[in-house]
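Please read through the structure below; I'll follow up with questions.
As you look at this complex, bear in mind that one protein chain is not there, while each of the others sits in place.
Labels run A and B following the written order; every chain starts at residue 1.
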Amino acid sequence: MLRFIVRRLLVTIPTILVVITITWVLIKLAPGNFYSGEKRIPPAIEQIIREKYGLDKPWYQQYAKTMWPIVSRLDFGTSLRYSGQSVNTIIKRSLPVSAAVGILAYLLALIVGITVGSIAALKQNSKWDYGSMALAMLGISVPNFVLGPILVLIFSLGLYWLPPSRWGGFPSRNLILPVLTLSAIYMAYIARLTRAGMLEVLRSDYIRTARAKGLSERDVVIHHALRGGLMPVISYTGPALAFLLTGTVVVEKIFALPGLGNYFIQASLNRDEPLIIGIVAFIAMTLLLMNLLVDIAYAYLDPRVRYQ
Amino acid sequence: MTSPDGNLLEVKNLRTYFETDDGIVKAVDDISFHLKRGETLGIVGESGSGKSVTNLSIIRLVPSPPGKIVSGQVFFNGTDLLALSNEAIRKIRGRRIAMIFQDPMTSLNPFMKISKQLMEMTELHLGHTKAQARAHAIRMLETVGIPDAKERADSYPHEFSGGMRQRVMIAMALSCEPELLIADEPTTALDVTIQAQILELIKTLKRETGTSVMLITHDLGVVAGMTDHVIVMYAGKIFEQARTSELYSVPGNPYTKGLLRSVPDPTDEQGKLYQIPGLPPDVAHLKPGCPFAQRCDYTQDICRREFPPFVQLNADHYSLCHFAREVYSESGGTPL
Partner (left out) sequence: MSTDKNTDQPELIHIGPEMAVAEADVMPEETGAFVQGTSLWRDAWRRLLKNKLAVFGLVVVVIITIASIVGPTLIQRVFGFTPDYIPSHDSALTQSFPPFTGPNGEFSWAHPMGTDNAGRDQLARVLQGGQISLFVGILSTLVSLLIGVSYGAIAGYAGGRVDNVMMRIVDVLYSLPYVIVVIVLLSMFRSQTPRGQLILLFIAIGSISWLTMARIVRGQVLSLKNQEFVLAARATGVSNYRIIFRHLVPNTLGPVIVYATLTIPQIMLTEAFLSFLGFGVQAPLASWGSLASDGIQNIAIFPWQLIFPGVTMALTLFSLNFLGDGLRDALDPQMRTV
């Protein structure tokens, strides 16, 4: 097990470096730059700017200049747009916002999704089943940028129950709508996954054996079926987190939250190279780590995999 | 409490049907048989003959959509199992009637330690504490021949070989000393050498505990060595039933004769294999008449028109055929 973890960690580091490099290359290759936008600047001024930011140096020097601080002390430099602020500071500041929304959304999705999916599987073909699966289908079909504003329309502008936007710290009522909006599609997907997984397990031979042993249906489900039935949900967590990330970006835009996603979009539009690279690297790192954790969890839970 | 004629199990007119897209499949269509205490009954048939469904029907584990026990009675010690409440039948499952299945790899919970799967049974049915259940489990594992039972009890199913797993299943089934053990193709998924071991084990345990056994298989060789009585099933019906020795020496049904001929005989110099021509019928769309008519060597017109009668050939010997007596005589028997 330990060897497995170490090996994965070793693969992670070069992977992140590759991701950073690709991003860096893309930025460098792109036409245009961060300082001029649409305007034309007199060449003299442009020259000064380029010198200041080292843009006149050969590409390998620029690459080294960017990469060395990163590799040696995880220093991603200073933002080009938000003058004076180091990228690390910006990330530290915006991360809790995104993390709060994202984690809460996923937890909500797990709790609601697994419950609904299990009930649907146990009461297969009943009203519960059809009803919840129809809702789930709706959940995966309505885009979050449609759901969000509609929720705002109803609960903020219509009923005045909840604030429509802005960050209110943690915890606050401002969290409710963003979390709901983000969570919806995963709730739906996990419900479907759980139902399918449980149905499949409930059909399997070892469940038949458990029943033949005289166990009550409740015991069969809780002690025997649940473990196997939830496996698909666990392996889904990996890709789910990746999607969650992109969902967060949209939700932050809709609700004007100062999170990582919002900064990322702004940085992309502003061509703020250090900030872009910093956020991309951070996200890649997080994703890879989370995937590793998921794989470990999966191996731990499935004894067949554990002893390899 | 036993029924007046000493039968542990008495199945009467059992009908179990399945609703499929193709129509209603009469997997078990009017089956009646009995099992005396202490005996071993064999049920033989090709796949699709209804033998497995019969077992599942006895302990009411037929998957309920799409299957349904339509009618019939199953008397176990005088009580009709089909009339019991869900609670009541659960108390019988595992405790008084135990079942082992064909594929031990998929029939054991891969996520649960063997010890736990065994302990579950006695904790539930016999009210054991954890310690008692554990001790009992280890004892059972030793009884079925698992080496180093104490150390290996906490392993997972995938850590055992196929034969070992089947032993574990047997240990599990016999944990609560049931009165009836139903073994559904216990050796089909195993190597031939292991097959013999498992069958020996079942025989020994039966002798030691006095459990009655129902053995379901498609392998006539297995049946010959293990059973007192045999039932031959085809297309959801019983085609022949008799004492084992009688069935093998003087079969009274063309299907049985075909089966017996298909068993490869190593002493046969010719070396050609006999096959019953044709394929088993589509049980969703059975034609009138005898289900075996198309493949039978003895087919006449009447076989395709009329459903055959269940003829009594002897005290214990019945055959479903228009020409039962003729076939029986041909084999060398003297019909009543």
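The definition used in the following text is that a residue touches a chain if its C-beta (ideal position, glycine included) is under 8 Å from a C-beta of that chain, and two chains touch if they have at least 3 such contacts.
As the structure is a prediction and not an experimental result, all values here were calculated from the model.
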Residue among B:88, B:263, B:302 or B:336 that touches the chain left out of view: B:263
Which residue of B:281, B:308 or B:333 touches the chain not shown here: B:281
Sole contact to the chain not displayed, among A:48, A:153 or A:222: A:153
Residues belonging to chain A that touch the chain removed from view: 11, 15, 19, 22-23, 26-27, 29-31, 137-138, 140-146, 149-150, 152-153, 157, 189, 192-193, 196, 199-200, 232, 238-239, 242, 245-246, 249-250, 253-254, 264-265, 268-269, 271, 276, 279-280, 283-284, 287-288, 291
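Methods note: only the chains that are shown with their structure count from here on.
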Chain A and chain B, separation of their C-alpha mean positions in angstrom: 54
Touch list for chain A against partner chain B, complex: 125, 203-206, 208-216, 223-224, 227-228, 301-304, 307
Complex contact set, residues of chain B against chain A: 59, 61, 63, 65, 90-95, 98-99, 101, 103, 106-112, 120-121, 124-125, 156, 158-159, 169, 172
